[in-house]
Each structure stands twice: as structure tokens, then as C-alpha cells.
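Every protein chain except one is present and positioned as in the full complex.
A, B and C label the chains in the order they appear, each numbered from 1.
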Amino acid sequence: MSDPQALAEAVAKAMYSRDTAVIALGMTVTKMAPGFAQVRMRVRNDMLNGHAICHGGMVFTLADTAFAYACNAQGKVTVAAGASVEFLLASREGDELTAEAREVMRSKRNGVYDVGVHNQRGELVALFRGRSHQLNEDVLESPSP
Amino acid sequence: MSDPQALAEAVAKAMYSRDTAVIALGMTVTKMAPGFAQVRMRVRNDMLNGHAICHGGMVFTLADTAFAYACNAQGKVTVAAGASVEFLLASREGDELTAEAREVMRSKRNGVYDVGVHNQRGELVALFRGRSHQLNEDVLESPSP
Amino acid sequence: MSDPQALAEAVAKAMYSRDTAVIALGMTVTKMAPGFAQVRMRVRNDMLNGHAICHGGMVFTLADTAFAYACNAQGKVTVAAGASVEFLLASREGDELTAEAREVMRSKRNGVYDVGVHNQRGELVALFRGRSHQLNEDVLESPSP
Partner (left out) sequence: MSDPQALAEAVAKAMYSRDTAVIALGMTVTKMAPGFAQVRMRVRNDMLNGHAICHGGMVFTLADTAFAYACNAQGKVTVAAGASVEFLLASREGDELTAEAREVMRSKRNGVYDVGVHNQRGELVALFRGRSHQLNEDVLESPSP
């Protein structure tokens, strides 16, 4: 596929169809472009922690998902090598969170992606930086589950 | 409560009872001590990502949960300020993951906790380092949801 | 001082005058603005490590310096709480490195700043993210050494 935008969209569609965690958490991939992804999640009652705020792991998972879609957009299977996150603001049940991931750097095999997570009031909830590692397989040729 | 071990166990019990995310993901808190927590999770089919391996966000959430229990063990409500994670080995459906969190440093308000996540073969799956921030509230006096 | 740009420049001048490490390493603060700083350093022979490339610590120090100037630009003494760095490309003796730090987020007391370090060919050498903590003192009222 020679059109980068069409490739990015086809990758998102293929990944999402087998992405059971992302579907179980009610996330939707709302924008997709070369080196970019936007993913949304509504904070449900079953995403709260022992202090009655959204579990940091759920916020991380949202950011990590946007990162995953952005770094696979070029068509090669790419996995997370690591990440760091800053939790800036607590989220509560019913909040609508939007994560946007952007490629900062990509070399032959490694990449760095920055993700910001905002809530429905436009407040910055979390900052995430992910490091990716590209494998040799094509996303669109991966076996179905 | 003057016995640190009894306090840690009471904190774990109180937190777990309202920890809807942790319960929904099937995690169990298997050990609790001052500055220490062990948490277990079985990788379910609804925890996989688009590459058919366990979503990194689920591994992070397990580690973050062990961190949360360890840093609240002293009884004051303590939240995560941030964290970093290294993903070392992919996990698959059915794997049994165990996260152990240990206090590395704690000052008046801030702490650093290290978490290792191993699978059922004793292989190191992920390394996590969390930074905590302590609030003035007591865990055992937090209102029920 | 009510003009943010004039304040940022006055802060830079005051900090630099007592910044012995930065002077010893031959760094120069080449641009200063609210929430922004640009700092330059030439890789000298006494900045190399045991593999004959620029010591990662020197690259970090350059980025950390740009971060420090950017986060103090608002006039309150602000210190680094922590940072992460990705080393992307080796630098060699004679390379001219430029670090640019930008404020990503700033709340009452805490901030996050991103720094990119490029060499004289415009290649990205390192990515840095710093977390700042603001104290109550004014930079311009700090005692001289």
C-alpha cells in the first residue's frame, strides 16, 4: 500500500479487530494518520481504584494504546520497549479522556512517541513518552487470532 | 493502629473493597507488609492487544497496583505522581503474572517504589519504578464509595 | 518586573553569573523567553568517555541546563525533581550541540519540560523530559555566592 494515510487506516482497522483489551475497555480509535493516533475512553465504574479515582493503569493503558496505533501506522509490527508517564490530574467516573500520540523520532528500528491525555474540559490529565521497537513482520500480514 | 503489619493488612482490605478496576481485572493482593505488596493477575483473553500478546497497559496496571498497595501500606492516602516501565518479555493468554513492589525511598511526602513483574516460569516480564505523593487523609477513614 | 521577557532575561543573567558548572563546561545561554531556553555547548576533548564519544552525562548536563533556565524563567527558584533521557546518536569531539527546552505543563508548584538536543548537522542527539519543583524564593533576590 503506497498511500501512507490509507496504510495507517488499514493498520488501525486490522489491529482493532483483534485488540481484545482495547475493545473490553471501550476505547475507540478516533483519528489515524502516519505517526499519529487519537484514542478515546470513557472512565467507567469498573476503572476506579481504591481511592475512587480512575486507576492510573487505565490512563496509562489509554495512552499506551494511542502510542501503539501511532507507531504501527507505518505498517511494520512495532512493540513498546518502555514508557514513562506523569499523572497530572485525577479523573473520575464519567470523564471522557482523549489521548493523542505523535511520533517524535523514528530511526530504522527504534522510535520515540509523545502522548498527551486530556479530559472533556481540555485539562491535561497525563503525559506519556513511549519507546518503540520495530519487528520485521507486516501488520497487515499478521495471522488472525 | 500501632502495629505496622496489621495496619498494612487493614489498608489492603479497605482499598481492595472499593478497587473496582483491580477486581474487574481479576487481580489478587497475595502479600502485604510495610512498604511491600505482592499482586497477581492471570492474563485473560480480554487483555490482549492487536499483536495477540498481553497489552502493555495491563502489565503496567498490575505493577501500578502493587505499587499503590505498597505505598499506601503506612496508612496515609498516597497517589502515583508518575512511573516508568521497561517491557522485557511478552506475555500470552493464560500466563500467571506476579508483581512485587518494594519501597526504595520515602521522605515526608514523596516516595520511590520499584516493582518487578515475573511470569509463572520466573522470567522477568517488566520492571517498573513509581513515584508516590502522600496526601493528608487516612486510608482507613476514607469514605466508602 | 512585569514584562515576562525582560524577567526571563534578567533571571538568565543572574543565574549564569553564579553557574560555575555551566561556565566550566563552556555552555552559553543563547536564547531565553518565558518557558523557553536555548543553550549551546561544544564537545571538548575533556568531555569524552571511555569509548571516545561524548559522555552521556555531558549531553544530559546540557539538556538539564536548558531545562533549568526554562523553568526558572518565571522568576521563582525552581529545581529539578527528576528527568528521563533517551540517547539517540553519539557525539564526538568538536560537535556543536544545541539544547532547546520548552514548558509542556506548569501548575502551581510542578512543571514538565521537554528538551531536544541537536548537533550542528541538525540531527537529533538526545531527548530529555524534566520535572520541576518550584520553591518560594525569588531568583533575583537569591544571595550572591
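The working rule: a residue touches a chain if its C-beta (ideal position, glycine included) is under 8 Å from a C-beta of that chain, and two chains touch if they have at least 3 such contacts.
Keep in mind it's a predicted model, so treat the numbers as computed, not measured.
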Need the list of shown chains touched by the one chain that isn't shown.
A, B, C
Out of C:L7, C:M47 or C:V117, which residue would touch the omitted chain in the full complex?
C:M47
Contact residue for the chain not shown (choose from B:A52, B:V112 or B:L140):
B:V112
Touch as defined at the start, partner being the missing chain; which of C:T61, C:T98, C:N119 or C:Q134 qualifies?
C:T61
Checked against the full complex, the residue among C:A83, C:M105 or C:L124 that touches the missing chain is C:A83
Considering the whole complex, not just the chains shown, which residues of chain C touch the missing one?
14-24, 45-58, 60-62, 64-65, 68, 72, 77, 79-87, 90, 139, 142, 145
Footprint of the hidden chain on chain A, which residues?
82, 84, 131
I need the residue numbers on chain B that touch the omitted chain, in ascending order.
84, 86, 88, 104-105, 107, 112, 114, 124, 127, 129, 131
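In this text, only the chains that are shown with their structure count from here on.
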How big is the gap, in whole Å, between where the Cα atoms of chain B centre and where those of chain C centre?
35
So how far apart, in whole Å, are chain A and chain C when each is placed at the average of its C-alpha atoms?
30
If I count partner chains per residue in chain B, which residues reach a count of at least 2?
82, 84
